[in-house]
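Only one protein chain is missing; all other protein chains are in place.
Right after this comes chain A.
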Amino acid sequence: YRDLHTFELQAPTRLIEWARGSRVCVAGYGQSDGNEILQLIPPPTLLTKETQGLCPERDFKVECGGFSERPVYSLKYVPDTSLLVTSGPPDSSLQVWQVSAEDSDVIKSVSPITTENGTGQSWAKIATISTRAPWVLHGSRLDRVQITEVESRKNVYTAASGGSEELRGLAFLDCNTLLLCCVTGRLCLADIRQPQSLVETVSVPLAPCSEQWCMGTRHGAQLSSQPVARLSSRGLLTLTDLRKTSEFLALAKARVPSPGSGAEFLCISWAPALEGCLAISGFDGTVHVYDTQSWDSSGREAEPIFVHKGHAFGGAGGSGDTPLVTVHTWHLQKPRTLLSAASDGSLHVWDWVQPCGK
C-alpha cells in the first residue's frame, strides 16, 4: 500500500457515489426505518492529487444527511441539478431528494416517482443523465424499463419488452443508447429513438442456472467504444466490445471462494484513470484489482495485480463473521485510489503500489 485509511460508518452502506465537488455519498440499507443518506466531504488528502502523509484534517465530514424510510440500495445523483434519486425494497418506485448544502445540512425528501408495481418486482436499478434534460432510467425487470424526466415526472421512453428477467444494472452509453444487464448475464442494447427494438448481445458462457451476473461500464464519453465487463457469482469475467457483440473480447476466471456468499453485493468497475484495469468485489472481505490487458479468450484463471484485504482484518470485536465487501469504487482522478465499504460499516480508502516487473 501507498496509503490506507480506515473509517467506520455508523451503519454499513452498499453504495458509494461520487458527487459534484468531490463529495462522496453513502446510505444505509438496514431493514428498519431510519436509514441515513450521508453526503460526505472527503479529507483533503483525498481531494488533492498528491498524497500527503499527515494532514490537518484526516476525517470525512458529513456535509448533509437525509432520512429514508426504506433501505437504500441504489443512489444516483441527477447531473446539473441539486437532486438525487434512490431506490430500494419493497417496490420499484424511486425516491427523489433535494440537496441544498449551503442552506441546511438536511437532504429533503421530494415526492417519489411511482411505478406500477406488478407481482414479484424487486427494487429498481437506476442510471441518470442530463444531456437533454434531467432523466432517470429505471426498472427492476427487463420488461419494465423506462426513462422518466425527473422534474416533470413525465415518461419519456418505455423499452420494448425483451423478457421478464430481473435486471442487475443499467447505464446510458450516450444520450440515445441504453445498456441493460440482467442477472442472467444477458446484455441488451436499446436505442431510445427506436422504442420497439432491443438488440441483444452475445450471451454468457453456459453456466449453472444459479449463477448471477453484474456489469461494469466505464465512466466518461465514448462509452460505446469501451468494452463492457461482466462478472458472475462464480468468478467468471467476460469483456465484450459492444460493436462486435458476437464474440468475447476476453474471458477469464477470478480466484474466488466457491460457491460464494451469494450475488447480492457483486461489484465490478473499470478504473477511470488506468488503462485496462478493473476491480471486483462481493465474494468475501477482499477487493481484487486486475489488469485485463494480458487477458485472452481462453477463460484461464487470472492473477490479480493487487488484493485489498483490509476489511477482513478490520474486524471490530472479532466476532465470527468476516465482513463482506458490499461495494467499491475508484477515485475519479487519483489513478490507484479506491474506496470500499463492507457489511460491518467499515469504509476504506486505499492507494496501492503497482508491483514492478509484471
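In this section, contacts are C-beta pairs under 8 Å (C-beta built on N, C-alpha and C of every residue); 3 or more make two chains touch, one makes a residue touch a chain; residues count from 1.
We take it that contacts and distances are computed from a predicted model.
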Check: Can you pick, from "Serine palmitoyltransferase 1", "Translation initiation factor eIF2B subunit delta", "Vacuolar protein sorting-associated protein 29" or "Integrator complex subunit 11", the UniProt name of the chain not shown?
Finding: "Integrator complex subunit 11"
Next item on the list: Specify the residue from the set A:Leu9, A:Val96, A:Leu251 or A:Ala302 that touches the hidden chain.
Entry: A:Leu9
Margin query: Among A:Lys61, A:Arg132, A:Arg153 or A:Lys244, which one touches the chain that has been omitted from the display?
Written below: A:Lys61
Next item on the list: Write the list of chain A residues that the hidden chain touches.
Entry: 4-10, 34, 36, 40, 43, 53-56, 58-65, 67, 103-106, 347
